[in-house]
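For this view, one protein chain was removed and the others were kept in their places.
Naming follows writing order (A and B), and every chain is counted from residue 1.
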Amino acid sequence: MTLSMLTPAFTVGRNEERCIRCGVCVNQCINEVHHLDEDGFMWVTDKNCVGCHRCAVLCPTQALAITEFPLAFRPNNYWSSASLREIYAQAETGGVLLTGMGNPRPYRSYFDHLLLNASQVTNPSIDPLREPMELTTYLGNQAAMLGEREKPLLKLEVPVMFSAMSYGAVSLNVQKSLARAAREMATFWNTGEGGLHSDLKEYADSTIVQVASGRFGVTPDYLNNAAAVEIKIGQGAKPGIGGHLPAEKVSADVAKTRMIPAWSDAISPAPHHDIYSIEDLAQLIETLKVATNYQKPVSVKVAAVHNISAIASGMVRAGADIVAIDGFRGATGAAPMRIRDNIGIPIEMAIAQVDQRLRDEGIRQSVSLVAAGGIRNSADVVKILALGADAVYIGTAALIALGCHLCQTCFTGRCNWGIATTDRQLSKRLNPEIGAIRAINLLKAWEHEIKEMMGGMGINAVDSLRGNRLMLKGIGLEQHELELLGVTAAGD
Amino acid sequence: MLKLEGDIRIPSGCAIAAVMNRSAERFDGHTIIASIATMHKRSNGLGGGFAAYGIYPEYRDYYALHVFYDDDGARQMCERYLQHHFRIKDREPVPVRRTRKITDAPLIWRYFAVPREDRLYREQLGEEDFVARVMMTINSDLRGAFVASSGKDMAAFKGVGYPEDIGEFFRLEEYQAYLWTAHGRFPTNTPGWWGGAHPFTLLNWSVVHNGEISSYSTNRRYLEMYGYKISLQTDTEVIAYAFDFLMRQQGLSLEDTIDVIAAPFWSNLEQEKQAHLRRKYAGLLLNGPFSIIVATNNGLMAVNDRIKLRPLVAATRDEFLYVASEESAIRAVAPVLDRVWSPGGGEPIIGLLYNKKGLLEASPVGLQTDAQSA
Partner (left out) sequence: MKVQNNSEYCLGCGLCQVYCAAAHDGYNGNVIKAFKKGTPQARAGLIKKNHESWINTCRHCQDAPCINACITGALQKDEKGTVFIDSQRCVGCFTCVMVCPFGHIQPSRDSSRAIKCDLCRGLSGTPACVAFCPNGALRLAEEVDRP
């Protein structure tokens, strides 16, 4: 094969009146888009550009503009340019299309079709600057009667946690940033299934450790260096398939943390090979509880799939203290594009259905629901809590706070922002002191906004927002969608 | 067409009042009518009502069922249903006075009844659960019938109109009770439905309430988990059920119940038990402005939301305890008082008959302090 039909996705424009030939773009682009030759000419290789904006953001004179490569296919409402490009790529490689981050397709976002309520006249709105406004949230099994011993619980001062992102998929500096932010904000970060690096043990009280199908890094020490243990069954970006950390990302340090040979592929099987059914899950949950002396809540994370209500109900009955549901917008470091873009259901629907189902079955008190996958801002948080979640996990939003520009090429390991990489030089680009401050700022900003929205509703404790679907109205939704969400239409 | 209460949710402002004699000496309805009438401007003529305790001593062992009917057909249907579940000792229309101010009154009947043993056995329910279940079913499923009250030796008298006119309509001056509560309603929109007026009752519980709880949907969905059928979409209904659930079903003391519905802020929690209560019953925190008076045969409890967003005043004079939205409503019927005070947010006023230990006899003790506070 000689000729590639793949034209560049982006083109890099350089304003010559501004460019000072400082060479920052050259030294910052790991994809070698920019080249400064000995004669002072700047050359650009558009086809290498992934649209991550590293060069444009660091350019001291704003001389760079990155735009879509202006090559129009004849307009076709069915065969989009993306469809064609994907076929060209597969015709060249014969491979599965790989991608990163979450489902970008224009499916309906229910968050964008829900509106929040506020108090007017008949009850007063509450000003969070003047009155207490409580976001304290406890996660876990709260079925114990008064006088009985309570089950272990997680206490969050803001109902937003950082999603599982493993060392290997992301750099250690990402985990350091999030762990510090979680400790500072009294919430939790999640190791993902890559083990717990020794540098992060000091954050044990703010850590949720994950046990996934690869069992990477799982030891008694690992389980007990945490506030909670999470069994990962699936994730929203790739329900039904396992994980694959390519050998190039398995550095010596990653290998040590995962307890696998360096520079070898780290493969997580699609299922846990000791969980082929719900009763097997019950056994693993019990095993982990025994291993942690019943001192830590056990969470089970699943992707939001079609029969999520029944699955969630089974998980609660199997002993899960926390059920984390990852919607179809959930992100990943690497997934086959067809799977990421076509499998699962929206988190809004999943939470609405699961919350109601668990209530109908009388087991809602035995579990906390954590919503993950596509929470973009504080309004999304408020809406999903009102639909019935107890807290949320944010992954993509947290990475964006650290600098991610959603170029969706995490799987290459060549992340210009030092996020989805284990390369030592690239990892340096994320200073965890700065990363922690940015993640803390994000949570603080959301915390303020959540309080403002709650105050507007006349609510001063997040307890009263949870499941408060009267605070939501649907806009532009069909009747059956409203019913599934358990809300009424705006104006109704 | 305007929708009925229950079809939609109607926020409303209000006036509330209560008078009780702690020695259980009975007095007629003049006092409570005079008290609530003082706060005429706090209601708008679209709802008024009273609860009276101690009015049917001769039927002390029977559930006094006060039922509204849209028409005679509804009455016949409901009576068939009642007979299926109850042994009815006596039945009669509730005596009313024709007055120009009250129009469109439903048919109002009362029944003195006890559950049929065979039904109790078959349903495998305690007597109170059984009665509560039947009443909830009538209110949610039987069209044109609405149970206004179903307790023993007590009743709710309520309807569409100013409370003083409702009192006149129901001839309350002819009843003797040791505890009266009253309510004048200011709904923001409603065609006026008699069932929607306060007090709201369940068994011996009655609740009059001023405010709009912003946590309504959270509270409602919590109670629905435990089989409560919420038919009215009013905050008051939810509050009544919350008390029933916490005190009768969960066996909490009144103090613990108040630590749930008007929970202290996390930063002010003093005991681990309060934290457990807050965590476990987080869905029953009543959030948003309210003042309520909850009454049972043993006495009453009045409380504000935890940041006191509604007025509430209490006073004592000899054996009498007075509670009202405004002090004027108390001074109007008792110009000279021993003590007048305005309780803080989440700080309950508990008034019990002298020989009672709790609002529910079965409640765990720990309420001795109440005697002093009232």
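Basically, a contact is a pair of C-beta atoms (placed from the backbone, for glycine too) under 8 Å apart; a residue touches a chain by one contact, two chains touch by 3 or more.
Quantities reported herein were computed from a predicted structural model and do not represent experimental measurements.
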{"item": "For the chain not depicted, the shown chains it touches", "value": "A"}
{"item": "Which residue of A:V24, A:L84 or A:L406 touches the chain not shown here", "value": "A:V24"}
{"item": "Footprint left on subunit A by the chain that the document does not show", "value": "17-18, 20-24, 27-28, 58, 60-61, 424-425, 428-431, 433-434"}
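What we mean here is this: only the chains that are shown with their structure count from here on.
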{"item": "Inter-chain centre distance, subunit A versus subunit B - centres from mean C-alpha coordinates, in Å", "value": "48"}
{"item": "Residue numbers on subunit A that touch subunit B, as the complex places them", "value": "119, 121-124, 126, 131-132, 134, 136, 138, 142, 144-146, 150, 153, 359, 362, 364-365, 457-461, 463-471"}
{"item": "Interfacial residue positions of subunit B with respect to subunit A in the complex", "value": "9, 11-13, 188, 211-219, 221-222, 224-226, 250, 252, 256, 263, 265-267, 273, 276-280, 282-283, 285, 287-289, 306-307, 309"}
